[in-house]
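The structure is given below, and queries will be raised subsequently.
The complex appears here minus one protein chain, its other protein chains still in place.
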Amino acid sequence: MDLTFSEEDEAYRAELRQWLSDNIGGGGGGGGESANAMMKRAESSDESKNDPLAGARAWPRTLHDAGYVGLAWPKAYGGQDASFTQQVICADEMARVRTPPLINTIGLSIIGPTLVQHGTEEQKKRFLPRILRADDLWCQGFSEPEAGSDLASLRCRAEIDGDEFVVNGQKVWTSLAPISDWIFMLVRTDPDAPKREGISYLLADMKTPGITVRPLRNAAGGSHFSEVFFDNVRVPREHLVGELNGGWQIARSSLDHERSGLSGVVALEETLGRLWRMASNLDRGDHKAVEEPSTRRALAQHWIEIEGLRHLGFRTLSNQIAGKPPGAGSSVGKLFASETRNQLTRTALRVEGPLAPIAKRSPHVVDRGRWHAAYFDALAHSIGGGTSEVMRNVIAEKVLELPRPAED
Amino acid sequence: MDLTFSEEDEAYRAELRQWLSDNIGGGGGGGGESANAMMKRAESSDESKNDPLAGARAWPRTLHDAGYVGLAWPKAYGGQDASFTQQVICADEMARVRTPPLINTIGLSIIGPTLVQHGTEEQKKRFLPRILRADDLWCQGFSEPEAGSDLASLRCRAEIDGDEFVVNGQKVWTSLAPISDWIFMLVRTDPDAPKREGISYLLADMKTPGITVRPLRNAAGGSHFSEVFFDNVRVPREHLVGELNGGWQIARSSLDHERSGLSGVVALEETLGRLWRMASNLDRGDHKAVEEPSTRRALAQHWIEIEGLRHLGFRTLSNQIAGKPPGAGSSVGKLFASETRNQLTRTALRVEGPLAPIAKRSPHVVDRGRWHAAYFDALAHSIGGGTSEVMRNVIAEKVLELPRPAED
Amino acid sequence: MDFNLSEEQETLQEMACDFIRERWPADCAREALDKRPAVIGADVWQEILEMGWLGVAAGEDVGGIGGDVLTAAVLSQEAGRGLLPGPFQSSLIAALAVDRSGNDAIRSELVPQLIDGSLRATVAIEEPGGRYGPDAIAAKVRADADGWRLTGSKLLVPDADSAALLIVGAQTPDGLGWVRVRADAQGVEIRKMERMDAQSCSEVVFENAPVEGDALLGDERSLREAYDIWTVLLAADLLGSAEASLELTRRYAIERVQFGRPIGTFQAVSHRLANHLVDVEIGRSLLYGACLALDEKRDNAAPLVSAAKAWLSDAAVAAAESALQIHGGVGFTWEYDVHLHMRRSRCNAAILGDADYHRDRVADYMDESWVPPVKA
Partner (left out) sequence: MDFNLSEEQETLQEMACDFIRERWPADCAREALDKRPAVIGADVWQEILEMGWLGVAAGEDVGGIGGDVLTAAVLSQEAGRGLLPGPFQSSLIAALAVDRSGNDAIRSELVPQLIDGSLRATVAIEEPGGRYGPDAIAAKVRADADGWRLTGSKLLVPDADSAALLIVGAQTPDGLGWVRVRADAQGVEIRKMERMDAQSCSEVVFENAPVEGDALLGDERSLREAYDIWTVLLAADLLGSAEASLELTRRYAIERVQFGRPIGTFQAVSHRLANHLVDVEIGRSLLYGACLALDEKRDNAAPLVSAAKAWLSDAAVAAAESALQIHGGVGFTWEYDVHLHMRRSRCNAAILGDADYHRDRVADYMDESWVPPVKA
């Protein structure tokens, strides 16, 4: 058992670290802006013809030029063909300095790897390089109003008409739809087959006539998600990914394609650090909140949880490096990370104590209201991408091998 | 809203309190012995012909002579025809001074009321007075190895043969079976009917040939429960309670026939008092365990839980006095009391701290090991008489009116 | 023995529930999040005054209905269920504080005006510094040549921006107690704050501000009693909110179908809701117990108030969190009401003592006065 890397890998890390320190904090080029803020600006801008996202595209392009995106992808399509260990080192170092968010994250992390694995040669050539350089931004069309946890019951239909699919229906909880160029989506292509066997995986240009985007306002007041409506939208047959009616397995494999979760651990640890500082500054009469035994124990428990996640990540990663299946680690890590994040923000509100009710921008508000936002985000996170309930079903079935209830 | 009783009721209470103080603590006549201890003695005694339980029967007889058992039962069968309020006052006062356990509790609290409601005139005349005076001791034959939470799937069969039923099968988790004179039981009398509609309610003399009792040792080392086997046991038809195949409803109603739970509250409160004393005596270096903030909060939380149960009991009771259905209170109270009891004993082990592992009779053991026993008891309690899971199903269906899963 | 709402209370509760649902539908609370702060509109406020809600627990001799604390709590519960904002609750507690101040002259002068709405008052206790409750009050009254002067700071004072009179807990030459200060007096600065649920509150800073009447409005006993009553009203608000979250989720669990059946048939949902039902029923019982104990001035009134507040703070927040989780995606939309209850219950859970503060108060009571039953 060891946690060390080869000399070569350590050299890679050192080089990256140097690059990051040279390129982050001023020089990065607009990267400091959040994806949400970018989207807002894109929506409200008058000068949308001049690409209001130019600033946001600069950072992924800088990264790409330096060879720090698309690490796992073949060189033929603009990737790096990097080793697994290098991928991990890269994710880890970026998380450590909290690089600015990437406007093309969905492309890089979901549809890109899916195309690498399942795309046709033409699809790879056409889409992958443009994903890497943020020329095309992508959004995901999986969930529907009646198909949330039970994704396989989706209804959005695509009928074949000559060389085209004709798509009708609705998607929901689509992130960043208003600024996306393309959508990848699951559609029902055989209504008579068992529900998981009649689904296909399509790519559609968001500018195709018949697509309407309606942003949804979320509970925290922002509008990260949209509904997307399809009214006789014609999609060329060449934009089918994989086999006709074989979409479910492809979507499944992209959902399973989880990382070791180690970069998420760094983010959680940083949050705990902020929480500790907050508790160290807050008065409780003649002492600070951090001196209270119950607060100390709660924060210690979070430290323990985060170390648990980190070392679970090491185990998952070791399996992946050794070419073994990731084991129970990936589903366990995802569920536990989401629970930990939830509990952490709850603890934050408890530590805020009498100041917890105060709204953003009010005097006396703690840390400019970040903990309220973090609390809502964490709750939302435990729903997005499979609720914690669904994750428990998965663990019960796949890891514990308990019998599956009859309903499905 | 008020919590006061009428003058007449208060006079009743004063009289009872006086009687209790005159008759408890020395004079009560063998009542100080626990049911378990009684059973043990009964088993090991050589002189079983001379009724080894004579001592144990003395206390219920004393109570009966004074008119403090069978309060709700008709005078014609030895009862008191007392008002509902008087019943409550009686239960409350007895809990307050922790009267010795009654050897005939199962008769008084389950089969007695069932016979009052559903028994034939002959059954009432024959059995009720003997229950009140502890001449007959009763045990319950409901659960079976394959029918625990899912009681209605019981298999123990009774076939009609002339004027008799012939019973074959097995019961389990039967309390006090070795010293009982009679058993009331659920048997399947129509194997072809839907499972709740083919069950009958029978009474059987434990001395009938073909009945075998095998005590089960429990996890705490004692043997409170038994298995009871029936091999061609002949039960006269006159010992059927209610209609043939109508047993499920009768059993259901006796399970629903719950008290306000107020006497259970007194017991919990007394346990919390002991726990507070224990925490006040235990050293934690230079201070006492009770001075630790986390211990204080845990104990305060138990106080809150117990007050919640007490006031829930007042609400249930008020409904019952007013002749209204008890409301959500009875199932809620049962579930919550059992959870509270569990948590309380867990807190006790946490407060014991370094001394928690020490077995009974070892030096340094805390409170002679009572908290270990209480912990096991509490865990068992949340299974006996319907697990907490089943209680939650009941609340979901009956109180929240959620749809019922298809399985049953 | 009748430990339930009286018929009159049940009727009042139904009326209040209907009125709020009609005149302050959830959309009003939602819109207020954009147009802060949330305040009851003038016409609805007038109707509330005319229904006499501010006087339900005040004496009949001063224009009230002579009801008990429970009656006031029933209204607060409906305010919580219906997301009704200020200045309802602050006005109610201000009227109750003066009614029970023990100061007959001021009581008969002010309470009628407080009840009919001609005088808008609010109550200020909590201060900066991170400690809750009357024991943390540091605001100080000094007697100088011109009379009594108040210096200090109060946080999260509800509806102070629209109040004419401030009823303030302070250390005075005559001990801890209530004093009155006009909101427009010299030396009073009102700095607007807002709550996560958009309800109005302010920091109020007093610098040598003149105290009306140069004397106590009420002594320490009356201050502590009012603090307990206010706390129990918040507990009632939390109960209403918890019930609303549970009911929204219950209905959703019946209607929403996933995997071919209503999600309410899954134990991950149904058992969770059953646990919340237990929480709500225990909380309601504690609330009734605390109200009765306050009315009968029983020894264990304060710990019972703390029990209700601690329990319902936890219960309401947990019910709102489950509501969000069980609703899934739609629960996080602006249009669904679940986040409104989340916001309200999160705020009320942390106001006038959070669950930990109140558990500590219970522990102190256990230390000093609790007598457990002893085995014979």
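The first chain written gets the first letter, and so on, giving A, B and C; residue counts start at 1 in each chain.
Quick note on the criterion: contacts are C-beta pairs under 8 Å (C-beta built on N, C-alpha and C of every residue); 3 or more make two chains touch, one makes a residue touch a chain.
This one's a predicted model, so the numbers in the text were calculated from it and none came from an experiment.
Q: What shown chains come into contact with the chain that's not displayed?
A: Contacts of the omitted chain with visible chains: A, B, C.
Q: Tell me which residue among A:Glu305, A:Glu352 or A:Asp377 touches the hidden chain in the full complex.
A: Residue touching the absent chain, from the options given: A:Glu305.
Q: For subunit C, which positions touch the chain that isn't shown here?
A: Given the touch definition above, subunit C has residues 266-268, 271 touching the missing chain.
Q: Pick out the residues on subunit A that sit against the missing chain.
A: Considering the whole complex, subunit A reaches the absent chain at 1-5, 20, 24-25, 85, 96-99, 266, 269-270, 272-274, 276, 290, 293, 296-297, 299-301, 303-305, 307-312, 314-315, 317-319, 321-322, 328-329, 332, 335-336, 389, 391-393, 395-396, 399-406.
Q: To test your reading of the contact rule: which positions on subunit B touch the chain that is missing from view?
A: Residues in contact with the chain left out: 143, 146, 148-150, 153, 172-173, 216-221, 225, 282-285, 289, 294, 349-350, 352-359, 361-364, 372, 376, 379-380, 382-384, 387-389, 392, 407-408.
As a working rule, only the chains that are shown with their structure count from here on.
Q: Measuring from the mean of all protein Cα atoms shown, which chain centre lies nearest?
A: So the chain sitting closest to the middle is C.
Q: Please compute the C-alpha centroid of subunit A, do the same for subunit C, then give the distance between them in whole Å.
A: Once rounded, the distance between the two centres reads 41 Å.
Q: Of all residues in subunit A, which are in touch with two or more distinct other chains?
A: 294
Q: Scan subunit C for residues touching two or more other chains and write them down.
A: Counting only residues that touch two or more other chains, subunit C contributes 261, 269, 356.
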